[in-house]
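Below is one structure; the comments refer to it alone.
All protein chains of the complex are present and in place, except for one that has been dropped.
Moving on to subunit A:
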Amino acid sequence: MTAPLLTGTGITKDYGATPALRGVDLSVAEGEIVAVTGPSGCGKSTLLHCLAGILRADHGSVVFRDQNIGMWSEAARSRLRRSEFGVLFQFGQMVPELTAAENVALPLLLAGSGRREAREAALAWLDRFGVADVADQMPGAMSGGQQQRCAVARAMVTRPRVLFADEPTGALDQLNGEQVMQAIVRAVREEGTAVVLVTHEAPVAAYADREIVLRDGAVDPTGLGVGAP
């Protein structure tokens, strides 16, 4: 058994008086795709945010490569998200004023790469996701599927060790969603990237090696994610 790359232990998070996560344990091995599923409001996005260091858990730890990143400063966690972690949301969240290639190059520029090097890498990643032809287009001129592929390219351009994907196909129709999922899976398998994939769709979760189901902020061992009324 490979040692986990990322381990969340006893993660607890409240929003005011509302508990969102109640002691969740989850570990992800190198190159493993883990789906986090469950009904709306079960805490799956909050869990992803805590694991990615976007949110700090109230209690519990998030250990990445033997370091408890939950203890790190916001700046240090932010650097981690620009290098070792890639983050992808339901709506690609492309910067509307930048072209596709500029959007994809952005994480590399922020990490200190030169302009030419960053653009070349961006074009190569856009090509891997079949959207090289929109490299110089603004997001507003692209279809939803094209935008999301560009967003995946941007999340992968730094060759992260973990990709956090929050409902990555949620805004797409079935065929476009499938193409985006297949592109993600192909790329992460080639790169050996681990994935935390949040989804409420069983056919999307089926791309994962393993699934954990949340119910009311805790792991549901029945896998059904629905409580007895």
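Rule of thumb we're sticking to: contacts are C-beta pairs under 8 Å (C-beta built on N, C-alpha and C of every residue); 3 or more make two chains touch, one makes a residue touch a chain; residues count from 1.
By definition in this document, contacts and distances are computed from a predicted model.
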item	value
Name under which UniProt lists the unshown chain, selected from "Oxidoreductase", "RNA polymerase sigma factor", "Tripartite tricarboxylate transporter TctB family protein" or "DNA-binding transcriptional regulator, PadR family"	"DNA-binding transcriptional regulator, PadR family"
Residue, one of A:Leu6, A:Leu126, A:Ala205 or A:Val219, that touches the chain absent here	A:Ala205
Where the missing chain touches subunit A, by residue	39, 182, 185, 201-203, 205-208, 211, 222-229
